[in-house]
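Then we have subunit A:
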Amino acid sequence: MMQATPENGGYMIAAYVIAAVVLVTYAVSLYWRTRKL
Partner candidate 1 sequence: MPLRDELRHAWVVARKDLLVEYRSRTAIVSAVAFVILVLLVFNFSRDPTAVSSIDLAPSVLWVTLAFAATLALNRAFQLELENQALDGLLLAPVGRGAIYLGKLVANLLFVGLIELLGVPLLALFFNVPILPYAGPLAGIIALATVGFVSVGTLFSAMTVRTRVAELLLAVLLMPFMVPPLWWAALATSRLLGGRPLSEITGWLKMLAAYDIVFVFLALLLFPATVNE
Partner candidate 2 sequence: MRMLRVGRWITAIGLLLLAGVYIRALVFTPVERLQGLAQKIFYVHVPAAIWAESAMIFVGLASVFYLFLKDPRLDRFAEASAEVGSVFAAIVLTTGPIWGKPIWGTWWTWDARLTLTLFLFLLYVGYQLLRGAIAEPGARARFAAVLGICGMVLVPFIHFSVYMFRTLHPMPIVLKPSTPSLPGSMLVTWLLSVGVFTLLYVGFVTQRYALSYLREQVEVIGDVGRGTGDR
């Protein structure tokens, strides 16, 4: 019997956002730290 595809897009968005935030934040931190702040 075919199961319906679950509605879990919210989790996907959350994960993608968190990953992007972590990566961008780290990139920014590197930029700041190398500008001798």
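We take it that a contact is a pair of C-beta atoms (placed from the backbone, for glycine too) under 8 Å apart; a residue touches a chain by one contact, two chains touch by 3 or more; residues count from 1.
Candidates were picked such that all candidates are chains of the complex that A comes from, given by their letters.
Note that the structure is a prediction, hence the values are computed from the model and not measured.
J.: Candidates 1 or 2: which touches subunit A in this complex?
T.: 2
J.: Candidate 2 touches which residues of subunit A in the complex?
T.: On the subunit A side, the touching residues are 3, 5-9, 11-12, 14-16, 18-20, 22-24, 26-27, 30-31, 33-34, 36.
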